[in-house]
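Partial view: only certain chains, each at its native spot in the assembly.
Lettered A, B and C in written order, each chain numbered from 1.
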């Protein structure tokens, strides 16, 4: 089959590789109809996270079931399905508790959590390809309505829509709350969108890219350009000095100031400033235990000297981590099916698999308008 | 009346001061029967937190209602009552939400949260005295069974029993969970005790003081002496490498290694190591936004370079802050009344008010066995 | 002042009565700007619930603070406020727990729960009048933005918007859920509206009045006319035989079939049929412990022979009771202020106080279009 193969940082190829096949009785093989490029695909692309040469990329996948193993009894050949980015066994303690993001059995390294085509997430090939092998298929796959309606909306179900929603959930967004989302990349925009779906009264979105801020404004959020204004002051002003109830971190360890200098503790500090006493912060921007490319020594060790003393004094809680997609994807699918949500408003580009290398380069360069790219093999 | 008056760091006096009186229609005046010395009273005592000279100390108070203002209609003269350390208005947004620890109206400074006899918590005198004025008495006071039964148990209701319980609650302790509590001071011991009341299967308590570790063992917790063993390794070993479900931080910003050197990020790091992926940490040890006496520059600004990158990777949440006592004290009172809890096992000394200066000195010196001191005026 | 006074069933008068005044130090007196007629006002009107002659009616009230007692310290003269229909002390155990609907101290009868101008809810006059006395004003009153913007929206905050929302909350509506609301009176419509605000994927609304079903359709709910179709079959069909996740009962003890014959167990049976196994039902339609006017003997005693055996088998839970308005009204106010909710779409008529008698008669007759009537004194 044809696939997007990682060779080395900034060096990808679309090339022929062996077809995946049923290896275990609970496997399925999916024919990919849509696979997205994710902002976190840029971590190995930029060399900021190590990935083996030869890995097929892509963890935001959907398609049609091509073949199932002999023990698969729920999913059928021909089903249209969404594939959560977390690959999970369905029977370990964490899966039982709904934490498929920390499956104890799927990652051969023994670390909690596995996935497709991603550093440290196991040997599983990704889905930026024609075919994808999915282990424990009955547990992992979400069935979608047959046909090709809402394709780009459903394509958001494998990662960024649930991930944004997870951020809003950890931030305890509920009807009538005020929310500040830092970062208007795809996940931040989905967090803002999810906050509104959950009934938030007001949502502030902080970024410095005009096209992303425009997308935020389009769904009814209030954009805050931190290259023009101090976001803390702006949000405190707009909330009569009280701050917001809920904060979502959607930036991660590469947080940087308007000049581009990295300050990995900067956004956490911002959130602790603007979230009201007793409020909640949900962190879905990725932070890492070690980051050799970080701006300073503590950050290289995953130590972020943010204002925890202030967070404690204000009684603010922080929850964070990878989204357990399966906890949310069914309800979000149902919102799409009922025409009550349409997350594909975020999609900026759709390209065939053959154009993937170019699309990566443009997305990485944050060329104007490259917000979210979908590959249709 | 006679009261324990703060003069300057390490300089207290038991002396005559004006009797408190009804100042507002919702006030009550309480005749104190028991007022405890709290570990956090040592913060101003040691000069680590600034307090005005002349302040009457004491925020762990109980007694008999002596007088009520004309608008008080629930509490009656003669009622035996516990006084939560948080002083709260009962009608602001945070009080409505059960966050009396962040009352928006009681502290004239405008900061959320008020209290008695404590730095930055407002002008309210404490209860290490014969009498105490309690504003918004109908809202703040918890009625106790008449008489003097369980006096020392009920005395724990104003702060440390609910505070330990809050730590266990934020750590999401429930039946069958495993718990690690760092710090076996009074609050840590109460967190361990609360964890067991909530049905925890196993509770580890980490400290280096043998008398405190003995107290932990007495209630069925597993003591871990971090001056003799690496607490992370010890707990990982005892949990087959999985770690614990729940962690409680009961040490705070003066965390120090066995040699006595301060490392304010040390205990948070320990917790992130021993709490399992997707687990929860409740922080009741006090961290502060600025600490001029801290060991290093970042800590002076309340910046704690702990391993947040690892916390994110493991999907661990951190909740923390002062306990909203009123959220818990009724149920804990009922457990005492029903002989199902008896937190006075922690009390090491009971002295008259006149001996308070000496008791402070010994408690501060952590003289052997000075775990919890009660003053009976 | 002028007020709507209950004389006897179907006999009201708009007449002069004594002005209310500050009786207790925590009282306020409100100048009413809007007072709604509620469906439950028809219970005494129709003689189905006993009320003392001379009572001023009206529990859906808002206005401007005219005067405050000497102990009121949060609310100020001139504040624009919403008055929750539950009148609560703010300091009893149930108020502490957020159950202002079951305040233990406000009702002189000793029964939990008090209110204005309503049978068995205490001696408190209602607000279909120029002025209203509000006890424990600091606790009970919700401050609104000054001015007269959103008047009719905010007027929904004293009862029906929170009550509908409470139904949706007890039914555990959350994003992506399917919901069936039985009854398209004002409360049922508000439950449907609240379900959508909470993110429900699909909401069915069952009634037989075309104008009410039209209102349901207008907000995006699916109307089901039970005079034309079996509502159970219709909803099961529309959900592929699975039924809905959440059910809201907004009819109450006067449930009747299309012919008008009462069957007080009918709607509960319908809900148990259409709610899926493990689903949840929230009951905000009023059921009563005794109902001398009921259709049959068991119902006279408040005994409703509904299919509880089936409810148990399906693992369905039922929660119900009067709404504790204060638990929700702040967030709902904030949604209105932010233009994210506008519940006044339900208002059919606005009349001056002088026309109240006529308005009651037409509302009781369910004259076409009389959905919700607002009195502006």
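Basically, a contact is a pair of C-beta atoms (placed from the backbone, for glycine too) under 8 Å apart; a residue touches a chain by one contact, two chains touch by 3 or more.
Computed from a predicted structure; not experimentally measured.
Here 3 of the identical protein chains are placed; the entire complex in the file holds 4 of them.
As a working rule, only the chains that are shown with their structure count from here on.
Taken together, the touching pairs cover every possible pairing of the chains. Averaged Cα coordinates give chain A a centre that lies 40 Å from the centre of chain B. A separation of 43 Å divides the Cα centre of chain B from that of chain C. The set of chain C residues that touch two or more partner chains comprises 330.
Residues of chain A that touch chain B in their complex: 94, 97, 99, 101-102, 112-113, 170, 253, 265, 268, 277-278, 283, 286-291, 298, 301-322. Here chain C touches chain B in the complex through residues 24-26, 69-71, 73-74, 89-93, 96, 98, 105, 138-139, 326, 330, going by the rule given at the top. Note for the complex: chain A touches chain C at residues 165, 174-178, 197-202, 330-335, 337-338, 340.
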